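Attaching a single structure in structure tokens format; questions to follow.
Of the protein chains in this complex, one is absent; all others appear in place.
What follows is chain A.
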Amino acid sequence: MTADMLSHDLSLLTPELMLAGGAMALLMLGVFLKGAGTPRLVHLLTIGLLVAAGFAALFLTGDDGQAFGGAFVLDALAKYSKVAITLAAAVALLLALPYLESEKLSKIEFPVLVALAVTGMVMMVSANDLISMYMAVELQSLALYVLAAFNRDSLRASEAGLKYFVLGALSSGLLLYGASLVYGFSGSTGFNEIAIAVAGEPSIGLIFGLVFVICGLAFKVSAAPFHMWTPDVYEGAPTPVTALFASAPKMAAIVLLARVLLEPFGGMIDQWRDVIWIIAVLSMGVGAFGALTQQNFKRLMAYSSIGNIGYALVAIAAASQTGIWALLVFMSLYMISVVGTFGAMLSMRTREGMVEQISDLAGLAQTNPGLGWSLTALMFSIGGLPFFVGFFGKFFVVFSAVQSDLLILAVLAVLFSVVSAAYYLRIIKVMWFDAPEVNFVQPAMSIYWVTRVAGWSTLLLLPALGWMVYRAFSVGLDVL
């Protein structure tokens, strides 16, 4: 490897290098600076680091290409996802700061672990080799297991961390087993070479391997029937950590799944489309019906995220440029709404402490109209009611499915969307029509603004969305 090649390869990795180096530097800073303000300083610097990495992914990486002998790929899909992931994680950190300080959990390791998890996520969306895929997945999951159990004195958080760890390890095992089968039957770990091996008559071993890889990744995106860990982990983990779980890692894992299915295994679409079809329908069903009986807001959001991953899988099943475009639009809009909703959840603090039951929202529209309006808009948007942005996210997903002749899947997606609207509307009913019971204290500035901005963006993003649609269909799509 010559110096020229190395510098070319490293320039593609600019955001990854910034994040990894920055995380280590901040760790050192936090260890050597002693003082009460250090955790806050490291926390704020990490937010800056994440935003800077997002900009680096957009502007500093140069041309698209592959690095390290095809182990790492940079294309439009990877670039877009990197920006979305870093920004979502930065907002999650912004939400976390006041929570950590009020719950006496503020430690320098929290932001550093988030930065390392984000490093893993941005590597996931660029993985172009079975080994780099697995390593990146492990890097992000390992950091997330620790974050889930970060409140180590809380029984629920420790349980959540342990549950997440054990099931995550199981899914990593499935992923590795599938990867080893794929390697054995295609003769290479690189996605470029696997694509060549798949182009011929796919062997039964490759199909087995692919199914195991899909199972492993379905665990990571919490798609049914691999969703069992989600409600417990979401409920037990500290709320800002749950906000992170529901946004950035989902994006990374679903983009990785899309890349694995469309690039190396694009030639086996007849084999995997049925698998994704079933997983998508199950996820939408579990998400829609599981959430109906939930009383805890965090558990409800867990089921909501399972359901929404189902819609994302519909876009993957479409297996077209439009499908990938719809996937990215849908996931971005979903992440914005989710972050806003968790901001609202973090505003649910009474004088005694945090509350998280849906019944605690009663009469919110009277006691705190600003928060009430924001949460109403967010619920409408996630529920996919016209004409909030979330509606168009789901609309494009269904559109891409219809375009690829997946009519039954499209109809099922719409039906489940109607069912799931019921529980979003239930929250709105509790907020607007029930008698107020508790009064929330004024939230911190960052939480206040994240909630309001996310709430407004459900309507204000519509022109931006229109511009994106115009560009996508006038210039033509070339995301993958």
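The definition used in the following text is that a residue touches a chain if its C-beta (ideal position, glycine included) is under 8 Å from a C-beta of that chain, and two chains touch if they have at least 3 such contacts; residues count from 1.
In this text, contacts and distances are computed from a predicted model.
A.B. asks: Considering only the chain that is not displayed, what protein name does its UniProt record carry among "Twin-arginine translocation pathway signal", "NADH-quinone oxidoreductase subunit J", "Multiple sugar transport system substrate-binding protein" or "Biopolymer transporter ExbD"?
C.D. replies: Hidden chain, UniProt protein name: "NADH-quinone oxidoreductase subunit J".
A.B. asks: Using the document's definition of touch, tell me which of A:107, A:156 or A:426 contacts the absent chain.
C.D. replies: Per the contact definition at the top, the residue touching the missing chain is A:107.
A.B. asks: In the whole complex, not just what's shown, which of A:49, A:116 or A:438 touches the removed chain?
C.D. replies: Of the candidates A:49, A:116 or A:438, A:116 is in touch with the missing chain.
A.B. asks: Identify the residue among A:27, A:56, A:221 or A:428 that touches the chain left out of the display.
C.D. replies: In the complete complex, the chain left out is touched by residue A:27.
A.B. asks: What residue numbers in chain A mark contact with the hidden partner chain?
C.D. replies: Chain A touches the chain not shown through residues 1, 20, 24, 27, 67-69, 71-72, 107, 109, 112-113, 116, 119-120, 123, 131-132, 135-136, 138-139, 142-143, 145-146, 149-150, 152, 161, 187.
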